[in-house]
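Everything on this sheet refers to the single structure shown next.
One protein chain omitted, others in place.
Order of writing sets the chain letters: A and B. Residues in each chain are counted from 1.
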C-alpha cells in the first residue's frame, strides 16, 4: 500500500469502502504522520487520538455489517479550533478558553460525525480568528510546510498547514475576511468560503456574526466540494442559515475537472489585478488567466469601484461585532478567571481576566469596535461602513450581470517570514485585501493553487454570486486540471 | 492629527472591561490611531442616501415553534464554571446596582 497520507479524500474513501484498507489503518497513518512532523509544523492544538480511533473503528464496523457508507466515510479531518466539540478542548486559539470542554457539538462537527469522517483533532488559529498569519495564536505560531520559517496564513493556518504537511486530507476552516482562502493560497492548498448562510454557524465561536462562514479545506477541488456537500445545508439552529439545498458543488467540480470552460464568462477585477500585489503573484495570476482562456473561458475586465473601501469597512464591521460577541468571555460561566482573591470585586476580576486572557490583537479589535459603536461615532464609523457594504454588494450584483464569476489573486503576497508583520497591525490587515469584499457581500469564494512565485505557492480566487457556489468549483477544478496540485518540499 | 488619545484608549479599555497596563496604553494609542485613520476612509464615500446592510442573507421571519427542547443538565451547565456553589455560578461581590432591562 502506498503512503496513505498522500492520498486524496476521494481515494481514501474508495479504498475504505472497497475494503482495501480500513479506516483505522488510515487514521493511524495520519496520527503517525502528525507525531512525526507536527512538532515542526505545529498545526494541531489538540490531537484526539482515542476519539479518532474510536470513530474509525465505528466506520469499519459499519462496513463489516454491510452498511452503506457515505462518500467521505473513514476519511480523517482536522477541525479548526473555532468549532465546539463536545467533551474535546476548544480554545479558539485563546488563553481565555484554555481547558474548556464544551458540553455540545457544533452543527458542522455533528455533520462530520454523521458523514463518517474521523476527526483527528483541533487545529491552530489566530486567537478568535483575528489575524492572517496564525502568529496571534496564544499557543504559538504554526509553520508553513513549504518553508518552516514562514507563516501558513491565517486565521486558519493550522488547518491549511495540516493539509500541506499531509497530516490530514481534509480540514475545516472558517472565513470571516479570508481565513480559509488566504491560508489556502499561501500553503498551496484549496480553501473554499461557502455562501454566507450556506454552512451553519451554530457552534462556531463567533468573531463577526454577519461575516463568519465555516467551510472546507482540502488538497484538491473535488475533495473540497465533497466536504462542502457533507457539512453544508440548512440548519434550524442558525437563524441566518439559508433554507435551500447546497448547490451541486460535487457535480460542478467533476464537470470542471474535464478542463472545458466553454461558455463561461470570467471577470478579472480591475482593482485587484494591478498595483498592490507582489510581481511574482501578479505573474502567476496573469499566466492562470491565460490558462483559463485556453480552457475556453471568455475573459473580460470588470471594475468594482467600491472594493477599495472593503478593507476599511471590514475593519469597522468585524471589530464592532467582535466587541459585542467577545463580551461573554468574563470568567463567570466558563473559561479563565484571574484575580479572584476574595477581596476584589467582580468588576475588577472581569477586567483582570479579560486583560490576561486576550492577546493584543483581540484587545485592539475589541477597542476599535467599542469605539465604532459608541454614540457620537456610530454614524461615521459603523453606520457608514454598513452603507459601504451596500455599495460593495451593488458592485458584485452589477458585475454578475456581466460575468459568471470574478477572479483575482487570492492574496497580494506569498507567505511572508514569521514576525515580518506583527509589529504593524495594519500591514497584517492587507493580507486580506482581495478576500474581504466577498465576505461583505456574502457570496462564495474559493482559492485554488495557480503556480509558484520564488518557490512559494500562489492562489487564484474565484468569486461567484450568492448560492452559486457550484460555479466557483467548476472554474477552480478546471484550473486545477491544467495547473495540477502543488507538492511542497519534503519535511 | 491623532484620531485617538491615550485617555480615550483608557476609556475604551474600561468600557471593554480590560485592565490594560500603562505601557499597553501607549502602544495601543499609537496602533489604534493608525488603524482608525485608515478605516476612516469609509467616510470618503458619498453614501447619504444608501441604505445600510446589516445582514447579507435576504431572509425574514426565521422563527421557531414554541416547543420545549431538552437542554443541559445542571452538571453540564456548570462544568466549565470557574466557581460554583449551591448549583449556581459563583462570582465575587458586585459593585454596581442591577441595571434593569
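Assume a contact is a pair of C-beta atoms (placed from the backbone, for glycine too) under 8 Å apart; a residue touches a chain by one contact, two chains touch by 3 or more.
Definition applied: contacts and distances are computed from a predicted model.
Tell me the UniProt name of the left-out chain, picking from "Cytochrome c biogenesis protein", "Acetyl-coenzyme A carboxylase carboxyl transferase subunit alpha", "Aspartyl/glutamyl-tRNA(Asn/Gln) amidotransferase subunit B" or "Protein-methionine-sulfoxide reductase heme-binding subunit MsrQ".
Matching the unshown chain against "Cytochrome c biogenesis protein", "Acetyl-coenzyme A carboxylase carboxyl transferase subunit alpha", "Aspartyl/glutamyl-tRNA(Asn/Gln) amidotransferase subunit B" or "Protein-methionine-sulfoxide reductase heme-binding subunit MsrQ" yields "Aspartyl/glutamyl-tRNA(Asn/Gln) amidotransferase subunit B".
Using the touch definition from the top, which of A:59, A:350 or A:418 touches the missing chain?
Spelled out, the listed residue whose C-beta touches the missing chain is A:350.
Given the contact definition stated above, which residue among A:117, A:240 or A:390 touches the chain not shown here?
The single option touching the absent chain is A:240.
For the chain left out of this view, which of A:327, A:356 or A:452 touches it?
Result: among the candidates, A:327 touches the missing chain.
Out of A:24, A:205 or A:221, which residue would touch the omitted chain in the full complex?
A:205
In the full complex, which residues of chain B touch the absent chain?
Missing-chain contacts on chain B: residues 15, 17, 54-55, 57, 59-74, 77-78, 80, 85-94, 96-101.
On chain A, what residues meet the omitted chain?
83-84, 90, 92, 97, 100, 102-104, 106, 201-206, 208-210, 236-240, 320-321, 323-324, 327-330, 332-334, 346-347, 350, 370, 373-375, 378, 382
Methods note: only the chains that are shown with their structure count from here on.
Quick one: in the complex, what on chain A touches chain B?
Where chain A meets chain B, its residues are 100-104, 196-197, 210, 236, 239-240, 242-243, 306, 309, 311-313, 315-316, 323, 327, 330-337, 340, 342, 344-352, 354-355, 358, 360, 363-364, 366-368, 370-372, 374, 380-381, 383-391, 393, 424-426, 429, 440-442, 466.
With touch defined as at the start, can you tell me which chain B residues reach chain A in the complex?
That would be residues 4, 8-9, 12-13, 15-21, 24, 27-28, 31-32, 34-36, 38-45, 47, 50-57, 59, 62, 64, 72, 76-77, 79-83, 89, 91-96 of chain B.
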